[in-house]
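Omission of a single protein chain aside, the complex is shown with its protein chains in their original locations.
Then we have subunit A:
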């Protein structure tokens, strides 16, 4: 496994210069000694309430990688999104599940998929019920407003659903 992730790390130096991955501000292991823990920083997609903010992703590479997907989370209490559990940062994204994962994907694909999720929330599989209700009601103004409020540091109680 370390072999494959090492190869990805080498290739990333080049790939990240590609303008198509402009939104990936940073993607690297926490230390060169341990390639199983990675950190990424992604820019909020334009034309969304997330624009202008940067978000940190914590990535854990399992020993069975690439046969099993990496585990990806946002930092706790930093990402208001209907497919992200606000308190833990857990992300609901199908390619991060074992059943949908493919070994042909790499860490960059995963980070890119998470970035895409920011502009395309899926309210039908919510981890944040409040935001999902607004999204399902297609009340974009209220949804964006609430997200902006939280991103600006607006207070949010510990949710009881965790």
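Just so it is clear, a contact is a pair of C-beta atoms (placed from the backbone, for glycine too) under 8 Å apart; a residue touches a chain by one contact, two chains touch by 3 or more; residues count from 1.
The criterion applied here is as follows: contacts and distances are computed from a predicted model.
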### Query
For the complex's missing chain, which UniProt name, "Ribosomal RNA-processing protein 42", "Vacuolar protein sorting-associated protein 17", "LAFE_0D10000g1_1" or "General transcription and DNA repair factor IIH subunit TFB5"?
"LAFE_0D10000g1_1"
### Task
Just name the one of A:20, A:104 or A:141 that touches the chain not displayed here.
A:104
### Task
With the missing chain put back, which residues of subunit A would touch it? List them for me.
3-4, 7-8, 11, 64, 66-68, 98, 102-104
